[in-house]
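I have a structure here, written as structure tokens, and I will follow up with some questions on it.
Up next, chain A:
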Amino acid sequence: MIQHLIILPVLVHLITGTVNLFFWGKPQPQRVMSLLGTFTAMLIAFALFNQVRSEGVMVMHAANWKAPFGISFVADTFSSSMVLFTSFAGFAVSLFSAAGISAVRAQYAFYPIFHFLLMGLNGAFLTGDLFNLYVWFEVIIMASFVLITLGGSKAQMEGGVKYVSLNLLASVIFLTAIAIVYGLTGTLNLADLAITLPNIKNQGLINITALLFFIGFGIKSAVFPLYFWLPSSYHTPPSAVAAIFAGLLTKVGVYAMLRMFTLLFHPDDFMTAIILIISLGTMLTGALGAIIKTDLKRMFSYLIICHIGYMVGGLALFTQAALGGAVFYLFHDMMIKTNLFLIAGVIKKIRGTTNMPKLGGLYHSYPKFALLVAIVIFSLAGTPPLSGFWPKIYLFQAGFANTSWASNYYVIGLIFSSLITLYVLAKMWKDVFWKKQPDTQIHVPDHFQPLSFMKKLSLILPIVFLASITLYIGLDAERVLTVANDIAKEMLNPKPYIKAVLGHL
Partner candidate 1 sequence: MTNQLFTNIMLTLIWVMLSGNTSIPNFGFGFALGFVILYLTVRGVDNRRYFYRVPRLVRFVLRYIYEMLKANLQVTRTILMRKMDVAPAIIKYPLEAKTDFEITMLSNIISLTPGTLVMDISDDKKVMYIHTLYYKDKDSFIKYIRLNLEIKLLEVIR
Partner candidate 2 sequence: MTDILFIILCTIGSLVTLVAAVGILRMPDFYMRLSVTVKASTIGSGLLLLCAAMYFNVPDVTNRAMAIVLFLILTAPVAGHMIGRAAYMGKAKLWKDSKLDELEGMYDEDHHLRSGQSKKELQENDEKKADIQP
Partner candidate 3 sequence: MELLLVIMIAILYASGIFMLLRRSMVRLLMGIILIGNGANLLIFLLGGITPGKPPVIAETKSVFTEAYADPVPQALILTAIVISFGIQSFAIVLLRQVYRLLESDDLDDLNTPLEEDI
Partner candidate 4 sequence: MTLYYLLYFFALPVNCIAMILVFIRIYKGPTVFDRIVALDLLITMGIGTIAIYSIITKQPLFLDVAMILALIGFLSTVAFSYYLEKRKDND
């Protein structure tokens, strides 16, 4: 029974997706199935998380082959909490899609692919096998290819081509790195590799491999200067899709990075410096981009990039505080970024655009929605005591504690980009909510008002749901912090992980 729990987060989406395929062309049953599936997934994720918290690292050996020989699934605190947060985002987006996804999309590809995407994410979090991780990444990118082009508008196609090409490049690099790792060790099990890799004589080669992994995951998580696909594409799909992308896709890259660089590799000085510079570049790129974008979705896209820099930098600093901060930020970011795009979706429904100069007056017409958004954006801006604040403390601490020259830049970048984030979000608030609605937009009909109560509920409830999770993270930071700290400890001391998988050290 225990073993099965690990794989259930994957299976539940696999089955939901497949069953949805049988209802091809019929949106209503798919909607219901999807809600049911994501809700069940949430319950399962909770159960898994609790079990891991109480019993420690859990392992399932698929096909019953013991560790380095089969594919092992491992749930430690990190992976199980990622699964948990993913399930929140999944549930919210599923709920949102009930009214937020146009009928044509919902009829065909959306729901099955959506579930396969969630499945891929859960798989990537839980797998304990390097090549299996590659497969999960492919599942994720294939699903995202479909979702990002679903609907077939010109902008989607244009973004899609860039998205597809650059992500495929990332996959190839990832595969190349896997080839090298297998060539060096003859094994693919992460725990086994954690033991084997340090014994390789040519450590220079290991560093190269680490770099390749970093580049591969770096493209996926959109770090500077590898980020281009993200601002090219994230604004094009419907908001529900963009939400799941924003909340989860780049984050799985960060997750993989954190996993690889704590379990298999340890950043050396060169690597630390490189990653810190990259993280600085990422923060600046995102911040500078966000300042000048006038479209909500485009601006949010750059904010995603900006905040990836925080986490990547946390990895480079490589102390318990830094890793804990990065992980905490990761959780927070998953919830917030998903929510931001859902909010953008509602705004688009209301005003027919997400272009800020054309928006305005929402404070007047939708005051409670405005309040909801305020919670979200101030959490993102890191306003204490909301969720974005806590990890920043850790990151600052780690940045100061590190003595390398690059860490100073990291701290400066952290301050600068936090300030820009605050500015950008406050400006967005001003433009979207406070400002009077420009006259040119008056004739655009409000698509939100005429919706039925249920539909309105399905659009607003997920935002409330995610916002309350964000609030919870912020106000009961102790819980999340404990988890983040435990994760950081797990990362710095992978022995329990290895022991659980291999049965020995």
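One rule holds in what follows: a contact is a pair of C-beta atoms (placed from the backbone, for glycine too) under 8 Å apart; a residue touches a chain by one contact, two chains touch by 3 or more; residues count from 1.
How were these picked? Simply put, all candidates are chains of the complex that A comes from, given by their letters.
Predicted model only: the values in this text are computed from it and were never measured.
Among the candidates 1, 2, 3 or 4, the one that touches chain A within this complex is 3.
Those residues of chain A that touch candidate 3 in the complex are listed here as 131, 134-135, 138, 141-142, 145-146, 149, 152-155, 157-158, 160-162, 164-165, 168-169, 172, 175-176, 178-180, 182-184, 186, 188, 235-236, 294-295, 297-298, 353-355, 358.
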